[in-house]
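With one protein chain held back, the other chains of the complex are shown just where they sit.
Order as written gives the chain letters A, B, C, D and E; numbering starts at 1 within each chain.
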Amino acid sequence: MNRYMAISARNQLSGKITEIQLGDVVAHVTVRVGKNLIESVITRRSAEEMGLKKGDTVKAVIKSTEVMLQKD
Amino acid sequence: MNRYMAISARNQLSGKITEIQLGDVVAHVTVRVGKNLIESVITRRSAEEMGLKKGDTVKAVIKSTEVMLQKD
Amino acid sequence: MNRYMAISARNQLSGKITEIQLGDVVAHVTVRVGKNLIESVITRRSAEEMGLKKGDTVKAVIKSTEVMLQKD
Amino acid sequence: MNRYMAISARNQLSGKITEIQLGDVVAHVTVRVGKNLIESVITRRSAEEMGLKKGDTVKAVIKSTEVMLQKD
Amino acid sequence: MNRYMAISARNQLSGKITEIQLGDVVAHVTVRVGKNLIESVITRRSAEEMGLKKGDTVKAVIKSTEVMLQKD
Partner (left out) sequence: MNRYMAISARNQLSGKITEIQLGDVVAHVTVRVGKNLIESVITRRSAEEMGLKKGDTVKAVIKSTEVMLQKD
């Protein structure tokens, strides 16, 4: 594989923001990625400085060591 | 929303395992979820005890505090 | 070891909720596990959707890569 | 509560190491805490520099944002 | 390397607190470390129990599995 890779985090899922809830210190942001909703808790400051709003295209970025697997 | 929820982790993405690489202590597992590949690093012991193998249907489970957002 | 294992997270500690504090976006939940109190910060939405309340029996689930060790 | 607190991580569980498996980069360490086994993946370097060995008394330290809750 | 090591977390960066914002459940704490500002989200309870205030000397402690790398 030789794709360009800016950050070591292996999971970078493109989607559209469907909802933002700003709390006092952190914010809850929901992103539609394909058929899934990805939910993220980031600082309120990042949400504001990035100017995140409903409809924005973003990537959800997740380090592979943070991903668990579950078998039904 | 009233869906049944077994675990507090808000991100539970169903997919199929496409590759497993076992290391001495940890394993690298790749899961196809829609058009995305999700990569996970779990302990080798969990991979073995769960009997994970290529083709298995699993859920990738991610706590929302572990999800960052990136704007292009 | 052949125990059934639903999720790759290796730490699953059974206990009883002793306190829940709901914030705007996240909640602080305390669980008694044996002689220890385990404290967890999850989203307020998960706390509400799971209907968590004082006295509930729950498992605290922790990925092994999140556990540090300290020597006195 | 006014107990002395060296680190902000709210979960500090005392126990005894029951097993250490050294890998090339990371190590898998198991600690008995009350009736539970806590499993930790730390760097091999930390395991070696701390001189961790079976029988040592250690604390498992976990940030509360890393603790999920599961209802059966 | 033989330096004394209390905790397995390999990153322990000394600095001075420049700002604390207390939220309902979590707090946002900024620490000057050399030329960088390190930002931390911890529980409000830890911030209060540790008596953290502007000007305090603290260490920012980070597990190495939580550090990503980015190439420009």
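The working rule: contacts are C-beta pairs under 8 Å (C-beta built on N, C-alpha and C of every residue); 3 or more make two chains touch, one makes a residue touch a chain.
Since we're looking at a predicted model, the values are computed, not measured.
Colleague: Of the chains you can see, which ones touch the chain that is left out?
Modeller: Counting the whole assembly, the omitted chain is in touch with A, B, D, E.
Colleague: In the complete complex, which positions of subunit B touch the hidden chain?
Modeller: Touch set of subunit B with respect to the missing chain: 21, 23-24, 26-28, 39, 41, 65-66, 68-72.
Colleague: Where does subunit A touch the missing chain, residue by residue?
Modeller: These residues of subunit A touch the chain that is not shown: 1-3, 5, 7-10, 40-43, 45-47, 49-50, 61, 63-65.
Colleague: Considering the entire assembly, which residues of subunit E contact the chain that has been omitted?
Modeller: Residues of subunit E in touch with the missing chain: 9-13, 28-29, 31, 33-36, 38-42, 46, 50, 52, 56-72.
Going forward, only the chains that are shown with their structure count from here on.
Colleague: Equivalent interface to A-B, which of D-E, B-D or C-D, with over half of contact pairs matching by residue number?
Modeller: C-D
Colleague: With contacts defined as at the top, give the pair, B-C or C-D, that has more of them.
Modeller: C-D
Colleague: For subunit B versus subunit C, what separation do you get between their C-alpha means, in angstrom?
Modeller: Centre separation, subunit B to subunit C: 20 Å.
Colleague: If you average the Cα atoms of subunit C and of subunit D to get two centres, how far apart are those centres in Å?
Modeller: 16
Colleague: Check each residue of subunit D and list the ones that touch at least two other chains.
Modeller: Residues 9-10, 28, 39-42, 46, 50, 61, 63-66, 68-72.
Colleague: So what shape is it, when you link every pair of chains that touch: line, ring, star, complete or other?
Modeller: The chain contacts form none of line, ring, star or complete graph.
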